[in-house]
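So the structure is just underneath, and the comments pick up after that.
Every protein chain of the complex appears in place save one, which is left out.
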Amino acid sequence: MDPTSPQVACFEAGIKFGSLYHQFAGTPVSPDSADSLARAMEEAIENQPHCVAVTVSVREEPLRAAIDESGADYTELTGRFLDVSMTIDYEGCVVETSMAMEDGYPLMQVDSVVNPSQ
Amino acid sequence: MDPTSPQVACFEAGIKFGSLYHQFAGTPVSPDSADSLARAMEEAIENQPHCVAVTVSVREEPLRAAIDESGADYTELTGRFLDVSMTIDYEGCVVETSMAMEDGYPLMQVDSVVNPSQ
Amino acid sequence: MDPTSPQVACFEAGIKFGSLYHQFAGTPVSPDSADSLARAMEEAIENQPHCVAVTVSVREEPLRAAIDESGADYTELTGRFLDVSMTIDYEGCVVETSMAMEDGYPLMQVDSVVNPSQ
Partner (left out) sequence: MDPTSPQVACFEAGIKFGSLYHQFAGTPVSPDSADSLARAMEEAIENQPHCVAVTVSVREEPLRAAIDESGADYTELTGRFLDVSMTIDYEGCVVETSMAMEDGYPLMQVDSVVNPSQ
């Protein structure tokens, strides 16, 4: 069957999450540079179609722990340093999504879907 | 409302598309190296959860045209050189997706959603 | 032969250029988001060893032209939208490098090498 609008809204939300993650994973990051990276991630992904809002914060505690363990002054961005939430609006269907750590892996998930036609 | 299984299946499909595109966009590519890149893209994304199959082919004609125009021996991978299709299976909901050029932009879309509970 | 300090300084400079380019190429970018991306690129690469300073600016004219041509509201970051300069200091050898367009390709080059032992 053809996809419904809420299904396409969820597809669009997934695109943004995959884009954000794989565009920026591996970026050199330190506590001092975390804020500029988070802002760039938000504004870059908000350019994409149907993307209403992106909020990125870098979790300072695991970032500092990884840097201390490595002995260097920075590390590479990966999912365990990130909290992300996004709002997608596709033809009035609003999808809220977020990324959180679960079992040591960054889990991207759909938090809610609002379909105005129901 | 909480998402349905078909909606999560579409979200998962979107993640794979965004991942594939933004992990590999910018890779140096030529007609000789296109096949190894396409295979690596397929196998890399098939590692991700709920991803049954990925097919990537590099469109040789626009690739050669871009290289000829640039005067170099290679160019950077971007969406207009790619044909991609993917099958995602989330809890029995099977989503078929593809990427094709439309108005000069690579458009990622959901082709069909099969929900076994209906 | 083993590399000299100026040669290692140039190698380090090259690493930073390749990192900057291939980490961020493909990022969705528009005139409104160009500044935050440029700041993030600078601060991310300045984390890397021996990197004294990075200056990135997004060239607004070709960026606007590419967006106008595409019909979308944004495009993907690539070298023709970037002006970059960097200063690397390896054991007192200071290397100045820059990226500029030449024949339609972004050319990364070493502008000067100062070796204090000479």
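Letters A, B and C mark the chains as written, and numbering starts fresh at 1 in each.
Simple rule for what comes next: a contact is a pair of C-beta atoms (placed from the backbone, for glycine too) under 8 Å apart; a residue touches a chain by one contact, two chains touch by 3 or more.
Computed from a prediction, not measured in an experiment: that's the story for all the values here.
From the set A:Thr55, A:Ser70 or A:Ser112, the residue in touch with the chain omitted from the display is A:Ser70, counting the whole complex.
Checked against the full complex, the candidates C:Cys10, C:Leu37 or C:Leu63 give a single residue touching the omitted chain, namely C:Cys10. Taking the complete complex into account, residues 1-4, 6-8, 10-23, 95, 97, 108-110, 112-115 of subunit C touch the chain not shown. With the whole complex as reference, residues 19, 23-24, 26-30, 32-33, 36-37, 39-49, 72-74 of subunit B touch the missing chain. Where subunit A meets the missing chain, the touching residues are 21-22, 25-26, 69-72, 76, 78, 103-105.
Heads up, the rule we're going with is that only the chains that are shown with their structure count from here on.
Taking shared numbers over all numbers used, the subunit A to subunit B interface scores over half, which places it in the same class.
Separation between the centroids of subunit A and subunit C, computed from CA atoms only, is 25 Å. Centres computed as Cα averages put subunit B at a distance of 28 Å from subunit C. Subunit A and subunit B, compared by their mean Cα positions, are separated by 19 Å.
Residues of subunit C in contact with at least two other chains: 26, 72.
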